[in-house]
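Got a structure here, written out as structure tokens. Questions coming.
Just one protein chain is left out here, and the rest sit where they should.
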Amino acid sequence: MIKAAVLGATGYAGIELVRLLSSHPEVSLEILGSHSFCGQNISDVYRNFRHILDLECTEVDMDAVAKCDVAFTALPHGASKEVIPGLCERGVKVIDLSGDFRYDDPEVYKKWYGAEHSAPELLKKSVYGLCELHRDKIKNASLIGNPGCYTTCSILGAAPLMKSGLGSTSNIIVDAKSGVTGAGRGLGLPYHFCECTENSKAYKVATHRHTSEIEQELSKLAGEELMISFTPHLIPQKRGILATIYINLNKPCTTQELAELYADFYKDEFFVRVLAAGELPETKHVAGSNFVDIGVVADERLQRAVVVSALDNIVKGAAGQAVQNMNLMFGLPEGTGLTFPGFYL
Amino acid sequence: MIKAAVLGATGYAGIELVRLLSSHPEVSLEILGSHSFCGQNISDVYRNFRHILDLECTEVDMDAVAKCDVAFTALPHGASKEVIPGLCERGVKVIDLSGDFRYDDPEVYKKWYGAEHSAPELLKKSVYGLCELHRDKIKNASLIGNPGCYTTCSILGAAPLMKSGLGSTSNIIVDAKSGVTGAGRGLGLPYHFCECTENSKAYKVATHRHTSEIEQELSKLAGEELMISFTPHLIPQKRGILATIYINLNKPCTTQELAELYADFYKDEFFVRVLAAGELPETKHVAGSNFVDIGVVADERLQRAVVVSALDNIVKGAAGQAVQNMNLMFGLPEGTGLTFPGFYL
Amino acid sequence: MIKAAVLGATGYAGIELVRLLSSHPEVSLEILGSHSFCGQNISDVYRNFRHILDLECTEVDMDAVAKCDVAFTALPHGASKEVIPGLCERGVKVIDLSGDFRYDDPEVYKKWYGAEHSAPELLKKSVYGLCELHRDKIKNASLIGNPGCYTTCSILGAAPLMKSGLGSTSNIIVDAKSGVTGAGRGLGLPYHFCECTENSKAYKVATHRHTSEIEQELSKLAGEELMISFTPHLIPQKRGILATIYINLNKPCTTQELAELYADFYKDEFFVRVLAAGELPETKHVAGSNFVDIGVVADERLQRAVVVSALDNIVKGAAGQAVQNMNLMFGLPEGTGLTFPGFYL
Partner (left out) sequence: MIKAAVLGATGYAGIELVRLLSSHPEVSLEILGSHSFCGQNISDVYRNFRHILDLECTEVDMDAVAKCDVAFTALPHGASKEVIPGLCERGVKVIDLSGDFRYDDPEVYKKWYGAEHSAPELLKKSVYGLCELHRDKIKNASLIGNPGCYTTCSILGAAPLMKSGLGSTSNIIVDAKSGVTGAGRGLGLPYHFCECTENSKAYKVATHRHTSEIEQELSKLAGEELMISFTPHLIPQKRGILATIYINLNKPCTTQELAELYADFYKDEFFVRVLAAGELPETKHVAGSNFVDIGVVADERLQRAVVVSALDNIVKGAAGQAVQNMNLMFGLPEGTGLTFPGFYL
């Protein structure tokens, strides 16, 4: 059994990790770190775990975590950098859900996060944990920068067009809509039920940090530096990201041809479901699952592809992908503990 | 492996059965009966099943179903009576989710359903599938009347007070609130999103059929015939029933004493979680799980207990309980395939 | 024009007052008091008011408020007692939305609020502002204790049975469901969108303060001291209270007879809409309006009435009723500025 610690276990990404790991056949959950709920049983903080998981939340104790095989860090931005270097030194594999270890270049980090990276040496060794694109590196990694939720949805949606060269690298637009779990469990007026239900809005237009992750990965796929417009939106649902991606085509193309390109690109990927021409994804089809659904339409009038991709932001966009990374790192079948359907209802 | 058929697989109770059975380690799903979606793959009707379950929906073929070990019938009221007798004759164990086989007395059925029971002989052999109360009979049954969703929540909430004699049998009030999946997938103006969201209402006041099921079971527990007020409400959420139950107490009692009575009554029940004095259940704690959460308060001013119970209407209130019944009937550990936490989010 | 101040203008009851008063043909909004948003324009705090209302939020300045004809106090519990006596002395009519001036007896206040009343002399002069029951007193009042949201819904629902003597004063149960605006705009984990949507729960079982208001008013109607069970619930919608009220009948009675009793009792009331036998209220029918809808069913098996009443908690349950009170106090037609339909959608 893989001994696992979840640090930041009582946030939304953290608790979803707990949910997935508590059912994972090869994992033993050893440590649930939580500053806010330190001393409380996890099943008192999230009562859905009563009769299922009986484990106390603790402050992070490095010696205890060091006895684990893997630590998932779902800590507030900044907090992860205090514990991760120590864990790495002591041989614990780390899957970090913050933005700290997602970059190839510390300059990009600095530009978008507004601060020098605190562990540039470690950053060099870390691997970007988008399993479908970096599987081989992940298998040998000891530190994973687990991708952002918007990011996974956007990159997987655009990858076939970038990699194939069929998509233009100019004028790429990613218009993404996210459920409210994406904003976390912290309190704030915009997340009060009465302010949030029956409401939609865009936010951080032209400035959201995930832009840089998407650009980094799509640039590598395209083989050239590219920039994108990325606009996040908050919509009144709990789970789910829907990304609508606009990419000009370098030559005329039909919807059927695009669908075939996508199906071929992802033909060996269990967690990416390419829809048939004429089908479009919906967030309810992926909610609660580790799947990404992708549909594509060619707008022949404009020689432009419109790609729509959907995933559950706290599963494939966070906790599920983290488990998928763990499976790869520990030599397990990639889907172990993740091959359930979403709940639809 | 238990070979299973789900008849009526594309309704909301049916598809939740499919979801649970597709992950059940001892079950092989053989047949998905669906009149409306006959000929379509289940993963086209409910796309969350893509890459998970690849099975075509069929019209009911009795010869094919007869090769199964168990059939779950989640058919529209009336349709089940046409197939169940034939299946029973051919030795298939049947777990029926309709109201047809939930009664001890065909006269009660007639009174609340407005028609003679079509198979009174079979009704005699059937067992009311509320596992926590009728476990021993269920183990030997070949036909189960799987309880209604409101019913399970109400009966389990009131049972300790009825069985102990502490609760009065007069003036019992059950005020129940249900999510919209309880109304099924059929179209109707009251279930249109715009008519349903941001709206609450009571319906079928004093006339809902589940009243009779609750009265039947509570009367047996109390050892005398009793009648209750039962008021169902529709509230704007998908999953969940919350029942608030008012029972006068035959002697003064504190909340702590009531909590102990309940904890003792359910001490061996995995799927019933009795909350500590001061705690109250919420539907998000049980959504997606087979648990029933029960909290109890003594209103000492009025010498009255207020019991609040919560469950997921399509899991413990339908599909989950059906699987629990199957486990009992086939000698499996009762929780097989059901020991997951709810999703909370 | 009536010069009006709203103190506590940026809470949910306060801003609904602002919305109603800004369209009221006989009112000039002079002062918007807000501690939290002091110095900001109301149309920056609630942007729906842009191009409609251009007024700065201020700290409470007693001299300025004293120049108004009426002050609506929608302040946090406790804060109102610091300003109301001063305003009353200076001749400003006060309509207080807190619980402070709703009681005939300071002992009742003390029992439910856990503190001595700070202005018992003023309490004696105040009038309970449930317009349909105390219209004549309100007309001459200078200080109104505006009823609580649950309270209005419950009292108006039970009044005809209490006043007529047809309803028993024992075993009265009020099971009430409220939208989340009832909890106000303050932050708290239970009101985070992700904790609140798709969730229902009971709270403050047997201890909610509104119980005492309902008991006070129903006792007066019945002509004897009575006690009730009152259970508040939080359901996932913004606006609306639905109260389901169970009252034993002192003699057999049909639904039709009850409907006639209610129709007769409220025959002169514009804002109370008694439904025909067979109809039941829904919160969407009253949302955004000052109406209370009431439906009634006789459960002849049990000789019990089930009354269902619905209103919008921040209109008839708070701001709308406050305006109705103001209209009465200033000799305006009672419905002035309030005779719009709800929005339904």
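Lettered A, B and C in written order, each chain numbered from 1.
In the analysis below, a contact is a pair of C-beta atoms (placed from the backbone, for glycine too) under 8 Å apart; a residue touches a chain by one contact, two chains touch by 3 or more.
Here the structure is a predicted model, which is why all the values come from computation and not from measurement.
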{"item": "Residue among C:132, C:175 or C:198 that touches the chain left out of view", "value": "C:198"}
{"item": "Contact partner of the left-out chain, one of C:286, C:305 or C:323", "value": "C:286"}
{"item": "Which residue of B:236, B:288, B:317 or B:337 touches the chain not shown here", "value": "B:236"}
{"item": "Residue ranges of chain A at the interface with the undisplayed chain", "value": "171, 173, 175, 177, 179, 194-195, 197-203, 205-206, 227, 229, 231, 233, 235-240, 242, 244, 246, 248, 280-284, 287, 297-299, 301-302, 304, 306, 308, 310, 345"}
{"item": "Chain C residues that touch the omitted chain in the full complex", "value": "12, 15-16, 19, 22-23, 46-53, 181, 198, 238-239, 270-271, 273, 282, 284-289, 291, 293, 314, 339-345"}
{"item": "On chain B, residues whose C-beta touches the chain left out of the figure", "value": "12, 180-181, 185, 187-189, 191-194, 196-198, 236-238"}
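In the analysis below, only the chains that are shown with their structure count from here on.
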{"item": "Remotest chain, chain C as reference, centres from CA atoms", "value": "A"}
{"item": "Interface residue identity across copies chain A, chain B - same or different by half", "value": "same"}
{"item": "Best-connected chain pair, where connection means C-beta pairs in contact", "value": "B-C"}
{"item": "Rounded Å distance, chain B centre to chain C centre (Cα mean)", "value": "38"}
{"item": "Inter-centroid spacing, chain B versus chain A (mean Cα positions, whole Å)", "value": "36"}
{"item": "Residues within chain A bordering two or more other chains", "value": "12, 181, 198, 238"}
